[in-house]
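A single protein chain has been removed from this complex, and every other one stays in its place.
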Amino acid sequence: MSEPLLKVENLKKYFPVKRGIIEALRKVPVRYVRAVDGISFEIKRGEVLGLIGESGCGKTTAGRTVLRLIEPTAGRIVFDGTDITALSREELRPFRRRMQIIFQDPYSSLSPRMKIGDAIAHPLLVHGLAEKDEAKEIALKMLRRVGLTPEEEFYDRYPHHLSGGQRQRVVIARAMVLKPEFVVADEAVSMIDVSMRASILELLESFREEYNMSQLFITHDIAVGKLIADRIAVMYLGKIVEIGPTEEVLKNPAHPYTRALIQAVPSIARRKREKKLRITGEVPNAVNIPSGCRFHPRCPLADELCREREPELVEVEKNHFVACHHPLR
Amino acid sequence: MRLIDYIINPLRERKPGRGLLLFGISVVLTVIIMAIFAPWISPYNPTQIGADVFAPPSSKHLMGTNNLGQDVFSRIIWGSRIILYVVAIATTLSILVGVPLGLLSGYRGGKVDRALSMIMDSIYSFPSLILAIVIAVVLGPSPVNTAIAIAFVYVPTYFRMVRGQTLSLKNQLFVEAARAIGVKDWETMRKYILPNVLPTVLVVFTLSVADAILTEAGLSFLGLSVTPPTPDWGYDLRVGQPFLLDGYWWLAFFPGIMIMLLAMGFAMIGEAINERLSLGTR
Amino acid sequence: MARGLGRYIIIRGLMIIPMILILYTIVFFFLRILPGNPILAVVGTKNIPPEQLKHLEHLAGLDKPLYVQYFDYLWKMLHGNLGVTLASPMGKPVSSYIALRLPATVELTIFAFTVSVLLGIATGVLGAVKRGTSVDTGMRVYSIVAYTLFIPWFGMMLQYLFGVKLHWLPTSGRINPTITSFHSITGLYVIDAIIERNWAALGSVLKHLVLPSITLGTVLSGAYTRLVRNNMVDVLSQDFIRAYRARGVPERKVLWYALKNAFIPVVTLMGLQFAILLGGAVLTETTFNWPGMGTFIMDRINYRDYNSIEGAVIVFALFVGLISLTVDVIYALLDPRVEY
Partner (left out) sequence: MLLEVKNLSVYYYTLSGVVRGAEGISFSVREGEWITFVGESGSGKSTVAHAVMNLVPSPGRIVSGEVLFNGRNLLKLPGEELRKIRGKEMTMIFQDPMTSLDPLRTVGDQMVEAMTVHGVEEAEAKRKAKELLERVNLPGDRFNYYPHQLSGGQRQRVSIAIAMAFRPKLLIADEPTTALDVIVQDSIMDILNGMKEEGTSIYFVTHDISLAVERSDRIAVMYAGKLVEVGTVDQIVENPLHPYTKALIEAVPDLWKEGKVRAIPGYPPDLRSPPSGCRFHLRCPYAEAGLCNIEEPEFREVEKGHFVACHFPGVWRK
């Protein structure tokens, strides 16, 4: 089996909570939001890993930390055999070409005062991949490729002339123009209308095939994850609680939280849902993380063990790992 | 969008704010033309003392004459030169200092940013006219010194605005995208942040020019800007005050009106652009 | 809660210190470090005996090294000692002059401030409620015109109209000099007159206050008009306002809640506006011959009395600092989202 393209080991990102002047003077210890609290995963070439969780679970921070857009607190990120965790910004620059990000909000992802053609051409100039004229040619081709035609006309437009769906195509084009090997797609279709969502997903899929590109696809919507991911990782309060092949995880969720999430998703195909597992309450604050299993206060199956000991990820099925003392089977 | 479009587009489109803009631009242009062509437009020598004192406005003296028999209209025309000159220098200086400092401070953050912000905030929160008075007194009365005094008190205005904008732009996804692409810091500032700050700079520019005009007029009203007999609106207003109470209203009336028209012109341009901006770029 | 607020006030109070230090340093830099011997500037000639010059310099503390001067003055300042005047009358404590002049400025600014806020809120709310109509446009134009009114000119026109033409109101000073029965205690004449139950004096004091406070207040109201109007429009379009209406809350109450929300940013503006108000006070005082801090500075400038100017600036800085502290506290009390 080939070496994975991306390997993340025990990645952590803690944000300090702001203290007032008095607290600082009194030397009250700094408290941390443990946004990402030790996650590990691998992504193979051409593979899509869906990272799923509710708001505040740390999935977005995880995506940014993997790209070192946010500096990790601890852990290791290995990209194509190179440990990029400690590289300087200068040393990191060549890797920037090989890994890219697509954001959720197509409105703030583009500079309002930069022509969309220039936005797409600029990455090429930054990495010295093309001269000005050539970069423009490539950008025009890219516009055509993402379906913004006539491309000459679109090149000179500013983002405010475009709809959300069109902007997201520009954002994708800007990321794809560097032919990256790995892309973090952070809720890339959440703000796109349903009728256009599928076409954006198709576009990403076509680039994945063309470049044999890996993706970390971050989403809160399991149904979207099901469509695009080869494997799925479910995050809760900074931890991965379950990870495995998409089909397997969705058919046989082993973690109570995963099952609850799946049950809560509305569906047309299955209009009346069974609701065996009721979970209550809301995700707690990532500053005060519950002891033991962090899901235990909301878990109907929790017992003494869950309150005391934090479960490790264990393999319940081939390639299917779950962090639960009482996995559902 | 080019910066100039923020002025031209609203002029072309029939939308609210167009009236303001038209008014503002025509007033400002008129004063600029007055200043440039003063020697040709002005009917009399503005410093020429005449026997015909306190002549009320008439066809001979459009705005009357003052206590020294000088033609008020000619003094108004020549006076536009000083105020424009001072305000132009002052604004250029404060933009040249304030904008880059604000950009850097906001983008880099850290201790330097905190110290700089504190200094700027202190100056900003202090009555600018009083500070300008102190500086102008120390430097001595001359148009250049007045300009320096005004520039000093308006640096924080630009600094704070640019810094604030930079801070919020820094959190926008497109700046993060620039980092993800691998764009160097100074280029991020130049290509991604600065162009987005400039429209707001334009608004602050027009509004602070309006402010600077009033400050300049204030300083010269207090006798801290030019030495007589140089024609100057603020100074002429001061000279006119005692005579106003005697009923010679035209000595004070016209210089004051001019000061306010010019300030209003810039403020209205600013208001119109601001409205355009707050409508969003969408 | 009360304890938290006390703590908050102390922390905010401490934050004034660096601000005053910075301003002190800037003024010190301009007045002492830039070339030019203030004593010579005062005396206006170099032909004075060296001993006398030495004596004068010693009196002003100018013979010491700069850093000693810097900390000396700072130390004295902490004890409320702002040095002595450097020009006629020479050697008098600056603080006694300021004690005499400051109340006049405080009184003027309080009245002007009230005028500006009331006028600003009234015009702003009117603009917002009549949004998009000609009333709204009128209020917008009012805001710009008020903002760009030149204080001396506006003051003079009011003087001309109400003083010279109509003889309704006095055009200079704080009180009619023919009222001899009046003695100032606090320096705030309105309060003094009330304490003394001297109604004739009160009437005269109030009459003298009308034109200066309207002049200064109108000019300052423009910024409020604009902010109140825009905030109000903003708040009125928010969901919670619609939610109030959807619940059948009477429109009068809804507007009141909207105003409360729109008012919070206005509080922040008040701090900054107060600084502008003080600046405008200099021009107003000059125009109306008002014996306050502004005219004091202008008087001393004629004598190049740098100590007095420095002292006055420090007092202004303190004033501004206290105002911003007050504003912060009001803000914290009004907005439950502020944590303290």
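Residue numbering begins at 1 within each chain, and the chains themselves are lettered A, B and C in the order written.
We take it that a contact is a pair of C-beta atoms (placed from the backbone, for glycine too) under 8 Å apart; a residue touches a chain by one contact, two chains touch by 3 or more.
The structure presented is a predicted model; accordingly, all values stated were derived computationally and were not measured.
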Residue among A:10, A:149 or A:163 touching the omitted chain: A:163
Touch criterion as defined above, residue of A:226, A:255 or A:294 at the omitted chain: A:226
Among C:221, C:261, C:286 or C:324, the residue in touch with the chain that has been omitted: C:261
Footprint left on chain C by the chain that the document does not show: 131-132, 236-240, 242-251, 253, 257, 260-261, 264, 334-337
Touch list for chain A against the chain that is not drawn: 54-55, 163-166, 193-199, 201-202, 220-224, 226-227, 250, 260-273, 279-280, 282-283
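As a working rule, only the chains that are shown with their structure count from here on.
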Inter-chain centre distance, chain B versus chain C - centres from mean C-alpha coordinates, in Å: 23
Centre distance in Å when chain A and chain C are each reduced to the mean of their C-alpha atoms: 54
Distance between the centres, which are taken as Cα means, of chain B and chain A, whole angstrom: 49
Chain A-touching residues of chain B, taken from the complex the two chains share: 1, 172-174, 176-177, 179-184, 187, 191-192, 195-196, 198-199, 280-282
Chain A residues touching chain B - in the complex, by the definition given at the top: 64, 67, 69, 92-93, 96-97, 100-101, 103, 105, 108-114, 122-123, 126-127, 158-160, 171, 174, 178
Chain B-touching residues of chain C, taken from the complex the two chains share: 18-19, 22-23, 26-27, 30-31, 34, 36, 137, 140, 144-145, 147-154, 156-157, 159-160, 163-164, 171, 271-272, 275-280, 282-283, 286-287, 297-298, 301, 304, 309, 313, 316-317, 320, 324
